[in-house]
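Take a look at this one; I'll ask things after.
The complex appears here minus one protein chain, its other protein chains still in place.
As written, the chain order gives the labels A and B, with residue 1 at the start of each chain.
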Amino acid sequence: MAATTHDTTLRLDNRKLAMWTFLGSEFLFFGAFISAYLLYLQTTAGGPGVGIFDIPFTSISSFVLLMSSLTMVLAHSAHARGDLRRMRLWILATAGQGAVFLGGQVFEFTVFVKEGLVLTESPFASSFYVLTGFHSAHVFIGILLLLTLYAFSHTGKVQAHQDVKTEMIGLYWHFVDIIWVVIFTVVYLIPEIAVG
Amino acid sequence: MSSTTETRTFRPSSGRGPLSWLGTTDHKRIGILYFWTTLAFFTLGGAESWAIRLQLAQAESSVISEEIYNQVFTMHGLTMVFLVVMPMSAAFFNYLIPLMIGARDVAFPRLNAFSYWVYLFGGIFLYSSFFLGGAPAGAWVGYAPLSTGVAQNMGFYAVGLQLLGVSSLAAAVNFIVTILNMRAPGMTFMRMPVFIWMSLVTNFLLLFAMPIIAVALFMLQFDTLFGAQFFQPATGGDPLLYQHLFWLFGHPEVYIMVLPAMGIVSEILPVGSRKPLFGYAAVVFAGAAIGFIGFGVWAHHMFTTSLGPVPRSAFALTTMFIAVPTGIKIFNWVFTMWGGKIRFTTPMLFSVGFVSMFTIGGLSGVTHAIVPHNAQQHDTYYVVAHFHYVLFGGALFGLIAGMYFWFPKVTGKLMNERLGKWHFWTWLLGFNLTFGPMHMSGLLGQPRRTAVLPAELGGSVELYNLLSTIGVGVLTVSALVFLANLLTSLRSGAPAGDDPWDARTLEWLTASPPAHHNFDTVPTVTERDEFWHRKYAESEDGSMVAVPSGASDGGADDDAEDEHIHMPDASLWPFLACLGLFPFAYGLVFVNPPVIVAGLLWFVIGLFGWIHEPLAEGDDDPVDADTAADHTH
Partner (left out) sequence: MRGWSSGYAPARRGGSYRHYDPSGSPPENVCARVVIGLPAGRASASRAERESATGDVTLRDSSSPRGQAQRRTRRSTVLTLAAASTLAACSDVGQNALDPAGPFAQAPHDLIIPVAILALVVFVLVQGLVIYTSWRFRQKPGDDALPAQVHGNTKLEIVWTIIPALILAVIAVPTVRGIFELSTEPDGDHLVVEVVGHRWWFEFYYPEHDIYTANELVIPAETPVRLEMTSGDPSRQVSDAVIHSFWIPQLAGKQDIEPGRTTTLNIQADEPGRYLGMCAEFCGLSHANMRIRAVAKTSAEFDAWVEAQTTPAAEPTGELATRGRDLFGDLGDRQACASCHQVWEDGSRSPSQAPDLTHLMSRSEFAGAIHDLTEENLRAWLRDPGSMKAMSYELDGIGMPNLDLSEDEIDALVAYLMTLE
């Protein structure tokens, strides 16, 4: 079937609807991990707990990730205008910021591991690493998608004004950002204030 | 049909031959693939139930060892839930959703093929465990921390269910978008067939339940493979977290299995009674309510855990509450028949059987909410009886009713009614003989998941177990009757015509079997039960008269002219990409990073092939699609 908007029941592109639907599912995925983390907030088995977090550092990497949502918006609007050149630029900027964020995560994890917070240490450690790890995996997939989009814009698979793919990837990217805002607040900030 | 391009020449044609099945993106063919695959797995699950029943036919017997028994009952549960009932429903979703909403295919035909292949490969993967060190033996619930132990072989469980979850999730997204976005003109929500409604609710349940079990399984896997501490009491991990997550998925899962059957029965009863469904709106809202409340009752599977009295009470109340919409449905079904002129064809028999048997399961379900006594029933054969009345007497009866009902549409041939009736009555007898006595053996002290029937339970429990075993024999004979009916009717059934049942919904409007593109012209819908209203008009005194053909007052005149039909091309990529899941999954179970990466790469390359494939159906951006349309003109 043609996926064009003019003949769908809700006047909405199938793929966008699919992405929204899928993200609905993703919310529960992260919701479950975040719940587990909250349950284990103080179950540190004598090992390091939330006090280990370096809030200023994570704030910076969080800020970078947040800004990437802005460049993602700019990329999409450039694409919608038909400005492929600028679109490419913003796509790369978005992917770059995503990579910076990932670098920050890797650095942070390395520091934590050195300080004794390893996956097998405690339920707290397990839930922290697996939650943030799955988020990082989502960022990583997002970067892959952005780079693919970038490549397609050169091969002609994605052309000017054909912005649905950009919009879908944008939806995904914003979702990953929003989840990070939740994680940063719930995982880092609040426990730091309440417990740490 | 397709604008010719060289890139498409290597693709399988939409013709015949095995390759065409590997590459098919036709929702009808995928539905048929699902159907036969579930029958194959049903045979395996049935064989496992034989092993269980032979072992328990006598007290203290040793037909199979504890080790084998635990694997067999675990696989029986996994098979029947994840490889039979759920995909059997998916077979119906696939085949019927586009036809019933007046669409030419699902929203994402290749994703649809992908769902099927992941399901098939997930099933094969799960079963291969028998030859690779033993099948999972930690029960289908896989409670931690037991299931994180080496002796339980739960690696295949965690990875296999994860695969099946991906399949379900992809299918759920696909069907939700299809139903929301691809209905024929005029088919408003309240004109949708009840089956479509129940499909929509089911797929939303899948959408929200699957990620939760995915999380539970990931945690299990991390605990098992990498020494994470999610469920390890030694460091303060809470085994109950697993149960909460599992049942937060697991209870909606029950409705995932039974709502499609409810939808099927809601289609068949009106046709068989020659009356519209009694209280359409109530049935629809009750279905939606069941789906909604279904997320709020999970802890009733945990009444015997360390849950405190307050949550126990709360979940007792929600559990009782969910019986209300279920009751509404049952009464609406009965009153659909009331005042009708019922034709007891085989699908109708199975539908009435569904109402009857499901009621029993519903009533025993209410007794679970009596928490103090739940502590007696819980994890006994009483519960085994209960959920078989819901899932066998409920879901499976409904699904079988659907098979008989839509067989003529799928094949253009009728199934043998005489064999059908034999099938029904022996099925009903065998079912009750197998599971009826279990109510009693449970209350008399027989716990479930025990490899040995202790002689100390007494002679009556032994008798009940023997009856159950005999019941499986009756069911097996009955299943063979069904299979014989299926195969002979497939080969030499009487021609069915387009509308053998005098039915009500859009799928009967088109040919049997439907053409690849389903409808020559997409119907415009003006009524609920559109097709019925095209056949009959209501006279002034409220009785119905047949409309002479050609003089329809329905939407036929307005049917959308569709000059250029784009059908999805076949594509091998979903199949090829999914093959990469094998190394990926085995690598995960046996913790072999290179193999994992190889499988993942294969999969990703497959996906790239997939997105690079140009499509005739315009599965691309709007501008592109319009251009494509211009080309074909």
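Please note the rule applied: contacts are C-beta pairs under 8 Å (C-beta built on N, C-alpha and C of every residue); 3 or more make two chains touch, one makes a residue touch a chain.
Because the structure is predicted, anything quoted here is derived from the model rather than measured.
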Report, in label order, the displayed chains that the undisplayed chain touches. B
Which residue from B:124, B:146, B:419 or B:547 sits in contact with the chain not drawn here? B:146
Selected from B:46, B:186, B:276 or B:513 as touching the chain missing from the view: B:276
Using the touch definition from the top, which of B:20, B:43, B:128 or B:356 touches the missing chain? B:356
For the chain not shown, which residue from B:30, B:158, B:316 or B:414 touches it across the whole complex? B:316
Just to verify: which one of B:24, B:202 or B:380 makes contact with the chain not shown? B:380
Tell me which stretches of chain B touch the chain missing from the display. 58-62, 65-67, 70, 137-139, 143, 145-146, 149-152, 232-234, 236-240, 273-276, 278-282, 304-306, 308-309, 312-313, 316-317, 320-321, 323-324, 327-328, 330-332, 334-335, 337-344, 352, 355-356, 359-360, 363-364, 366-367, 369-380, 440, 442-445, 447-452, 454-461, 463, 536, 538, 542-544
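Note that only the chains that are shown with their structure count from here on.
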Chain centres from averaged Cα atoms put chain A and chain B apart, in whole Å, by 33
Touching residues (chain side chain A, partner chain B) in the complex: 1-5, 8-10, 12-14, 17-18, 21-22, 24-26, 28-29, 32-33, 36, 39-40, 43-45, 119-123, 125-127, 129-130, 134, 148, 157-159, 161-165
Of chain B, residues touching chain A in the complex: 103-105, 107-108, 169, 172-174, 176-177, 180-183, 187, 207-208, 210-212, 214-216, 218-219, 222-223, 226-230, 232, 235-238, 241, 245, 248, 566, 568, 608, 611-612, 617-626, 629
